[in-house]
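The following block contains the structure, expressed as structure tokens.
Omission of a single protein chain aside, the complex is shown with its protein chains in their original locations.
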Amino acid sequence: MIGHLRTWPIVLALTIVSAPLVLMYVFLFVDTISNAPAGSFIPNEFTLEHWSFLWETRPGRPSIWRVTLNSFLFATSTAALVLVISSMAGYVLSRLNVPGRTYFLAGVMVLHAFPAITLIVAIFLVLQVVGLYNTLIGVILVKAAIDMPLGIWLMKGFYDTVPWEIEMAGIQDGASRFTVWRKLVLPQVKPGIFALGLFAFLLGWGEFILPQVLAPSGNAQVLSVYLAGLIADDNNFDMNMFKSVGLFYMMPVLILFFVFQNRLMNIYGGGSKG
Amino acid sequence: MTKRLLTTTAAIALVSLAGAAAAEEVTIRVWAGGSGPNDNYRVDAIEIAADLLEREAAIRGEDLTINVEKKTDNTWDDFKQAVTLAAEAGNAPHILVTGHEDIAPWAQSGLIVPVEDYLNLDAWPINDIYDNLLEIASFGGVLYGLPQDAESRPFFFWKEHMKAIGYSDEDLEALPDRVESGEYTLDNVLEDAKKMVDQGVVEAGYGFYPRPENGPDYWQFYTSFGGVMEEDGRLVLDKAAMQRFYQFFVDAVEAGVTRKNHIGTPNDQWYSEVASGKAGIWHGGTWHYARYTNQEGLKDFFGNIAFSLIPAGEGGKPNTLTHPLVYVLTDQENDDEEAIAAELIKIASEPRINTLHAVKSAHLGITHQQSNIDLYAGDRWAREATERLLPFANAMPNNTDFGTYWNAMWGGLEASWTGQKTPEQAVSDLEAELTSSLGEAIVIR
Partner (left out) sequence: MNASRDIAESARTPIGVRAAQSRLHLGWLSSSKGLGILFLLPAVVLVVLFFLMPVALTGVFAFTNMTTATGITGGAYQVSPGTLRVLTDRYGMGELAERLGQPTYVVDEQGLAALEEKGIDKNIIDSLRDGLLGKTYASRRELERDIRGLPDRPNTRTVKSISEEFSRSLANARFSSRESLIAAAEAIDPDLTDEEKEALAASTYTGWTWTTENFRRLASSPTTRQVLFNTLFFVAMTLVIFNTGYAMVLAIATHYIPDRPAGIFRIIWFLPRISPVVIYVLLWKWLAWDTGFLSAFLSNFGVRPRNWMLDTAANAWFFVIVINGFVGASMGMVIFASAIKAIPESLFHAASVDGAYRWQQIRHIILPQLKWPILFVTCYQTLSLLTSIDQTLLATNGGPGGATEVWSLWIYHTALNNYAGNLQYGMGAAMALVLVVIGIVLSLIYLRLFNYNALVAKPRIEL
């Protein structure tokens, strides 16, 4: 761009401010496979003992695999639900002339901005009365509902970029609007669907406060709550073990992020001006 | 012949049918809160009881199979939340082990039923349980739970550091009695702690090293300064006593013997520090004995640590608090299951079975006869702690509004301790908050 020679001060400055973050994440990796002598942070031996949680279950806690499975189910189910609902609703708001459309859109914008966490007390009481408290299904529904406005908003953005001509051509050829949607429009927004699905999966994987309040224990426990409980338990303070569990937890996120980073970081752009 | 064979076969079939009909299989769920690795007998005792009950039933000719599902939770807040919500959803476990202070609100909300509805209180072992413990497990004159363990909360002194500031062995021997007579007070505690810090025996902030989180313990200091928690069924806020209580911790911070941000220190760090002599004077519970000697690797408890009642402060008396846990029965649809659960907790309170928990977890016994069981009597800690502490123990009241009072008290203490408010301000805010939230349920003087 401009003045390549003088970019190094900026790079240096950025490196310095980024240092704490880099430090934290580097040590996250390092500490899980090494031991350091007390008081120092330089590792002096390589070990896999911190990963013992993979094959040993601590007494009184569910197995790590059970909890991971729950997290996986939770994340994929919410992502699937969000995708299905958003791809339908987003299409309507972008393309269909339904009465009250502007109100729906305004509604979505309000909901998108409105932080659903404020409703947690009422939601929690409702789930209890309905009997879905402490079940995965309950949390999945709630999380899907909370992510839905964002999903609709993003899908609308993606749909907005699809040229009208495609649909018009389809209609001219005699197809119903449903078929037009399914066969012509959806393939056009595949990148959007993929990005949204990915994003929703990551949001679900990392979700903490909802499962903590609505499904804290037993068979419905997810990895985030499990890890938080492990850290809070005062009988076993072992930072390296926490990090191992943490890294195990974070692995899918890292992999997905690094492979698909462009799509994820551009999601707010909606892939378009919309 | 055939006829007889037929009738015999029919008779056998009938009997086995009847036998099969009488065969009962139940699953009893038991959850315990605030339980660590030393406390497994809280729930294991129910299994042992189930085995005994099955055998008794077999002798009576009944076929009873009891499956016990056990769960322990290391925390209190998460446990209580899980319990109340499971109950609302109709999924509460049959038996709970929880603090006695939950009896009042849970009785009111119908979560638990009185054990008195299912048990003969004159029968063994209930008739051997200490009366004051039964009192603590009652609400409105009705026995709601069976005491599961007793404990009390002593003050601890690290002998080596006390000697370093001038105490001799005889002085240390006499110390518990001096505390009991009111001669050695909380002011003396601050003095000694300050000496330790000034002389470099311990680091700054480690002279007086209280427990780093909310707990029943802190009510002891309120009592030490003359405060009373409940009178005639009404909660009591003694403003002057509360203010002296808050002021004590502010003074400790000012003297440099306690850190301003002490609250929130991770528990494991705290345990390892007090068990290794990093701190001079601290307080805790009788179960600390098990924690220090088992998990923290302290070899010679009595050689290193002296213990006593909580010393008196201005206007009060030396005291200790006992926070017994209780077995309670939740309200279930199936009355038979409730009856079986009641029998199980009764059997689990057997002195011999209870002693397993008491000695492993270093809590105190619940029945008189336990002092005659070798495992218990042979345990020096159980004996000494019972003698020195239990006679002076009082407990938190069973009152539905106590939780609100407790949370508010802790808020005020934290604010004063960390310097957010002065003790005077904190107490006046406490008064405002309690008047507004409890109204006539609390007496303020």
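Note that the chains take the letters A and B in the order they are written out, and that residue 1 is the start of every chain.
Just so we're on the same page, a residue touches a chain if its C-beta (ideal position, glycine included) is under 8 Å from a C-beta of that chain, and two chains touch if they have at least 3 such contacts.
Source: prediction; values computed, not measured.
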Absent-chain contact - pick from A:L54, A:A80 or A:A145: A:A145
Per the touch definition above, residue among B:V26, B:I263 or B:A377 touching the missing chain: B:I263
Chain A residues touching the omitted chain (full complex): 1-4, 7, 10-11, 13-14, 18, 20-25, 27-28, 39-41, 84-86, 88-89, 91-92, 94-99, 101-102, 104-107, 109-111, 113-126, 128-129, 141-142, 144-146, 148, 152, 157, 164, 167-168, 171-172, 176-179, 181, 202, 205-206, 208-209, 213, 223-224, 227-228, 231, 239, 242-243, 246-247, 249-250, 253, 257-258, 261, 264-266, 268-270, 273-274
Interface residues of chain B (partner: the chain not displayed): 76-78, 80-81, 84, 88, 101-102, 104-111, 114, 116-123, 139-142, 214, 233-234, 260-261, 263-266, 269, 339, 399-400, 402-404, 406-407, 410-411, 414-415, 417-420, 429, 432-433, 436-437, 440
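Note that in this section only the chains that are shown with their structure count from here on.
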Complex contact set, residues of chain B against chain A: 36-37, 71-75, 78, 81-82, 85-86, 88-90, 266-269, 271, 295
Footprint of chain B on chain A - complex, ascending: 59-60, 128-129, 131, 133-134, 216-217, 229, 232-237
